Structures are given as structure tokens and as C-alpha cells.
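The complex appears here without one of its protein chains, the remainder shown in place.
Lettered A and B in written order, each chain numbered from 1.
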Amino acid sequence: MSTSPAVLSQETHEIASDSDVVRVRQSVRNLAIDAKLSLVDQTKLVTAASELARNTLVHGGGGRVTVEMVTAGARRGVRAVFSDHGPGIADIALALTDGWTTGTGLGLGLSGARRLVDEFDLVSDPGSGTQVRVVKWTR
Amino acid sequence: MDRIPVLRIGDILLVSVQVDLQDDTALALQEDLAERIVETGAHGVLIDISGLEIVDSFIGRMISTIASVSAVLDATTVVVGMRPAVAITLVELGLSLDGVSTALDVDRGLALLGGLRPSGGLARSDAAEDAATDPGE
Partner (left out) sequence: MTEPSRSGWDLLAAHRRQIVEQWSTVAAGALAGRITQAELDRDVAEMFDALTTGAVTGQHRLTDDAYAPMRDLLADLARTRARQGFSPTETAVGVFALKEAVLHLLESLGDLELYRFFADFSRLVDEVGLHLLESFSQAREMVISEQADALLELSTPVVKLWDGIVSLPLVGTLDSARTQVVMEKLLQALVETGSEHAIIDITGVSAVDTQVAQHLLKTVMAARLLGAECIISGIRPQIAQTVVALGIEFGDITTKASLADALLLALRRSGQDVVRRQAPQVR
């Protein structure tokens, strides 16, 4: 991409509890509707956001998310960046394979979320935390 | 925290999930259902998720757990009313909800549970396929 997308609106939410995860879902859903994503794309994005928000809470020890409506050319999209200062992920490649899990989960969080969005970036360092950026565009 | 009500129709427990589920609400539901199954001796659990716009891996896990726990307590679980967008997302997510029977709506779900065997299985019309010995095959 030659230019980075322009940001039309932005919201930031702290993720410190269960109810915050619900709030993040609603925020992402509202922005997805405003950006005119199809119903299926809305559902995919909100589901991915739910996974990532929960990851931030459960594995990251809490953190925050910035949700933005972006444009690139004629297309609109929704971008969400989750960040925490938790223990980080030591083996990212492993974490992104299906079935990987640290806890009692099904281990689908990251790899599953990646399939649901158009762009997925993960940066993690044991010691400084994790940051996940996802974007879903209108078709 | 809201608790989701568990209704009883004869031998079947009915749960209708209408709201955006918070994690602790989901856990409470699992516990409530297990208790009610034992209390009432129910043999069927019907979970109506037509009100759910999102089913993520946590909710998926909740559904699978409810089905497993119910099976141990000799009850069959049927999930009804999944929205198309949710189904497509779940498939993409890789959640198969193995061991969970599904039906289009509450009526069909009840019909499905009505045909269940005491051991907890479902009498689907697999028998119809076995019996299909038309000359053309």
C-alpha cells in the first residue's frame, strides 16, 4: 500500500473486565455498520474482535483497544488495534497454528481470528506485551 | 449479572439466549442447567440462539460443554435458530460444535428431542437411508 489509510473516527476502550469485552463488541459492531460492511463481514469482524479482546483480558492481563473507521481510496474499513503489557507470546508461529492453546481454551483465538479479517498483524515480545492489529474492508 | 432463565416443557429444558452474553453469565447458565437437569430429571435441553448475533469460541465452548455435561446426565442437547451469518463465521473460525445437534427452529428442535432414545441418542432418519434400495442405485 502506498499511502496509509485515512482515519475517519476513533474510539479507545480499556479492557479490564468481562463487561469491557461486551463493550468492545458493541463498539466494533457500530463502526462496522457505519462503514457499511455486509452483515456477514460485520459478524466476522465482531467475532474476531471478541476473541482478541478476550485474549487481551485473559492472557494479557488486561489492556486496551483502539477502534477506528478508515478509508483507502473508495473503500471503507474498520481497524482495531489491541494492546497489552502482558507476558507476550514466545513462539508466534506456533500460536498462529490451529489448536494451539495455553489454557483451557480451544486454542482457536488467534488463528481463527486471522481467518475472519482481511489484514492481521501481530507483534509480541515476552517482557513487553502483545499488539494485534486487524482490519476488515468493505468489498 | 443477569441470569438466563431456564424454562421447562415436560421432559425438556428450554433456554433462550437473547442478549450479548457476558462470560460470567455464560458460566452461570452452564451451572444452572446442570442443576435443573438433575432436579427435574429432564432428558432434553433446547438452546435457542436465534437472538445471538455473535458466537465466538467462548460461547462455542459453552455450548459444547453444556452438551457434554448434559449427556453425562443422560440428556440430549439441541441448538436451534443459529443465524446464517453466525454459521458462516463459525465454519471460518473452525468451530465445529461436535456432539451438538442442531435444528432450524424451536418446533423442529422439540420434534427432534421427542424422537430421542433413553440412552441419550437421537433417532434421526438414518433408517430411511438404509432402507433406500431403489433399483437405480
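For this structure, a couple of remarks:
Just so we're on the same page, a contact is a pair of C-beta atoms (placed from the backbone, for glycine too) under 8 Å apart; a residue touches a chain by one contact, two chains touch by 3 or more.
What you see is a predicted model, and the numbers here were worked out from it, not measured in a lab.
Across the complete structure, the visible chains that the omitted chain touches are A, B.
Shown as candidates are B:A26, B:M62 or B:V80; the residue that touches the absent chain is B:V80. By the touch criterion stated above, the residues of chain B touching the omitted chain are 80, 82-88, 90-92, 96-97, 102-105, 108-109, 125, 128-129, 131-132, 134, 136-137. Within the entire complex, the positions of chain A that touch the omitted partner chain are 40, 73-74, 139.
What we mean here is this: only the chains that are shown with their structure count from here on.
Rounded to whole angstrom, the centroid-to-centroid distance between chain A and chain B, based on C-alpha atoms, equals 29 Å.
Across the interface of their complex, chain A is touched by residues 20, 22-24, 53-58, 60-61, 83-86, 88-89, 92-95 of chain B.
Only residues 18-19, 21-22, 25-26, 29, 39-40, 42-44, 46-47, 50-51, 54, 98, 105-106, 108-109, 111-113, 115-116 of chain A touch chain B when the two sit together in their complex.
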